[in-house]
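With one protein chain withheld, the remaining protein chains of the complex are depicted in position.
As written, the chains take the letters A, B and C, and residue 1 is the first residue of each chain.
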Amino acid sequence: MADQVLSSHEEGEIYQRQGFGKRSGLGRGPALVIVDLVNGFADPAAFGGGNIRGAIAETQGLLEFARSMSWPVAFTRIVFADDGSDANAFSRKVPWLLSLTEENPQSAVVRELAPLSGELVLRKRLPSAFAGTDLAAWLTRRNVDTLVVAGATTSGCVRATVVDAMGSGFLVVVAADCVGDRAEGPHRAGLFDIAQKYADLMNAQDIRKLLRSFEKRSAGGAND
Amino acid sequence: MADQVLSSHEEGEIYQRQGFGKRSGLGRGPALVIVDLVNGFADPAAFGGGNIRGAIAETQGLLEFARSMSWPVAFTRIVFADDGSDANAFSRKVPWLLSLTEENPQSAVVRELAPLSGELVLRKRLPSAFAGTDLAAWLTRRNVDTLVVAGATTSGCVRATVVDAMGSGFLVVVAADCVGDRAEGPHRAGLFDIAQKYADLMNAQDIRKLLRSFEKRSAGGAND
Amino acid sequence: MADQVLSSHEEGEIYQRQGFGKRSGLGRGPALVIVDLVNGFADPAAFGGGNIRGAIAETQGLLEFARSMSWPVAFTRIVFADDGSDANAFSRKVPWLLSLTEENPQSAVVRELAPLSGELVLRKRLPSAFAGTDLAAWLTRRNVDTLVVAGATTSGCVRATVVDAMGSGFLVVVAADCVGDRAEGPHRAGLFDIAQKYADLMNAQDIRKLLRSFEKRSAGGAND
Partner (left out) sequence: MADQVLSSHEEGEIYQRQGFGKRSGLGRGPALVIVDLVNGFADPAAFGGGNIRGAIAETQGLLEFARSMSWPVAFTRIVFADDGSDANAFSRKVPWLLSLTEENPQSAVVRELAPLSGELVLRKRLPSAFAGTDLAAWLTRRNVDTLVVAGATTSGCVRATVVDAMGSGFLVVVAADCVGDRAEGPHRAGLFDIAQKYADLMNAQDIRKLLRSFEKRSAGGAND
């Protein structure tokens, strides 16, 4: 997988020579984080397009698997206040984000991936799922050491989440066919950088195959 | 003010000798942060008691002043998910916190201090208003360099907020008559530590007197 | 232990009625964090005094135990730059801190607890060991879910570290006889608040007894 991405840049050779792109590998406590797969990012007339619809379809199987293994599952939604009181530097650059209010259907997780009770639905106002949120603490509290990441967009919120996940001490696997972007160039460039410096890339099927042998997580919550 | 608190511990002398308790002073861009003055902390039968009711009364005037000066104003509320999916190490230690869900009236800001449109209402799940939130970014984006802090409880969420505010690079003034606690001992011990190491203490009246001369903030939001 | 601290405030009863002070309990992956036990905090003529010398003595046995169990061990030191370029809001309040430069013997870990190769020595410029550092990531990467905390001062850097450790998703045990403060009042008030809201309190001997049965950590580092 990483090789395929590498070849998208002639520069792969430079990175290899300088010692990038080693495998992070897996820990023992996985969790699934699904970034911004909300209606507004599934809709090409809004913030979607490209291969995001396909990523949603592939993520369904991955989510089903994560649930069967009792992994902690977290979804992110971008949500700004109705009165715009929490506008920020991101919404200055991309003003449309301010329309993603709590009740706007565009900010709801897509129907195919509807969260179950007990799964975390994290509101955020920045690209990374970790920025200005308690996600790192939530994962640590649940003995997670490895993040499997799906979502949109590859070059934006997924990538920022991956960088921060690594920076928060987690090993990260990006489910390469479960992440999508509105445009092909940034998608591929994002996967290249991720594979070189931040995380491992695997297809959902390989992730399932590899992680099936892991111990099921105990189902208990953080207050048990 | 600080002297009065100092005298509550014979140990004040040690701190003075070791060079603690210098004044932070004020910057040029103040904001008001009101910590957890929600119904549940105003109610002695729930999480309230002590001098918290008095702190709410004093905070009314301070809030009115902040609004007249067009300061950024932020309120915090503790809010956990209905399904307990975001339970954490804090709610393990104090399980009652999990009852503070979005629609529980106990988690609503008290009527006397009802937020206006454009003021930030920040949901949090930890003691500090900065922990797992984007409050520091919100303040920075609004050119704030000085925080005036009111709320409850002095020894808990107020103090944690003050420590993190200082750690985030802000100068901090605690409005000593606008913070309250369910019990007197922790309230006084909290003020002592705050005055020695983290912030300046002033009464609301003195804060108003001193800051009245400051330039009014421009009313613009972060997306203007 | 907690009871003993509770009784130092008549207010313990209020906290009990309101449901504070439940036990956090222990996870499966402990680490030892030793906060600011440097020469300057051991020396009553500098920043020390009170029961800090006693805390250092007790911490020796705890450190020896942690090493025998191959726990990750982290020490903190306050270190400011020689040219004062990193002065902050904390050093405004307590200017003496700026003298704790890299080569100042006052900022070195006390001889009795000298760090071994492979143990983390974390430089910090704020009260909490987590503030402006990568400690949370370091612990997460090493599969830690439980922090045993020793150090100085109870009411200052230890307490701030405990609050942030809990906020970062760790369960926390404060080794009550391994933390010290320059003055008795703040020490006891700090332990009271910690026991009520943030962590469990145990003596070092009980910690050793309880955790001896835990699996030894594998000795591997984060790059293995």
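Just so we're on the same page, a contact is a pair of C-beta atoms (placed from the backbone, for glycine too) under 8 Å apart; a residue touches a chain by one contact, two chains touch by 3 or more.
Computed from a predicted structure; not experimentally measured.
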Subunit C residues touching the omitted chain (full complex): 81, 83-89, 91-92, 95, 98, 117-121, 125-126, 131-134, 137-138, 141, 221-223
Subunit B residues that touch the omitted chain in the full complex: 27-29, 134, 136-143, 145, 167-170
Touching residues (missing chain, whole complex) on subunit A: 9-11, 14-15, 18-22, 24-25, 46-47, 49-50, 88-90, 92-96, 126-128, 131-132, 155-156, 160, 163-164, 166-167, 169-172, 182-186, 189-190, 192-193, 196-199
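By definition in this document, only the chains that are shown with their structure count from here on.
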Where subunit B touches two or more other chains, by residue: 88-89, 92, 95, 126, 131-132
